[in-house]
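Below is one structure. I have some questions about it.
Note that one protein chain is taken out, while the other chains of the complex remain in position.
Coming up: chain A.
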Amino acid sequence: MMRFMLLFSRQGKLRLQKWYTATAERDKKKMVRDLMQIVLARKPKMCSFLEWRDLKIVYKRYASLYFCCAVEEQDNELITLEVIHRFVELLDKYFGSVCELDIIFNFEKAYFILDEFLMGGEIQDTSKKSVLKAIEQSDLLQEEDESPRSVLEEMGLA
């Protein structure tokens, strides 16, 4: 099971964090800080896997963003690497050639996609098509929902 997933930039700025097991706020901060330091210090040609505390860390860099997952002892490192890759593919498809800025400004969308892809730390839907369908459906609903409301609001404001 995946314990958590972090997205951070080369500059060490956290962009996304998802924790699948209950962790105290203080521990989270320490773990994020420590891990970022370790991962950022590693050179490009080095191995993508780390053993860290009792966890296995799998990370991969895409352009300026590091995607970093912590999995448990019995989990498969290579498939975790593919989980990251699939997530990037999903983001890419959704945003249309994604870049770090998309994730910064629309991080809630990125969270929605992640929630549709992983649930409770396990992969939920491996099909790219159906994940995006699920997201688009709720997006669509949002827009339908949004339009009458915004009119009302404008009237209310006016």
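Criterion: a contact is a pair of C-beta atoms (placed from the backbone, for glycine too) under 8 Å apart; a residue touches a chain by one contact, two chains touch by 3 or more; residues count from 1.
Everything that follows uses one rule, which is that contacts and distances are computed from a predicted model.
*Asks:* Suppose you had to identify the omitted chain by its UniProt name; would it be "AP-4 complex subunit epsilon", "Vacuolar ATPase assembly protein VMA22", "G protein subunit beta 5" or "Guanine nucleotide-binding protein subunit gamma"?
*Replies:* "AP-4 complex subunit epsilon"
*Asks:* Considering the whole complex, not just the chains shown, which residues of chain A touch the missing one?
*Replies:* These residues touch the chain not displayed: 1, 9-11, 14-20, 22-24, 29, 43, 45-53, 61-65, 74, 76-79, 81-82, 85-86, 88-89, 92, 95-102, 104-108, 111-112, 115, 119-120, 122-127, 129-130, 134, 137-138, 141-142, 145-146, 149-150, 153.
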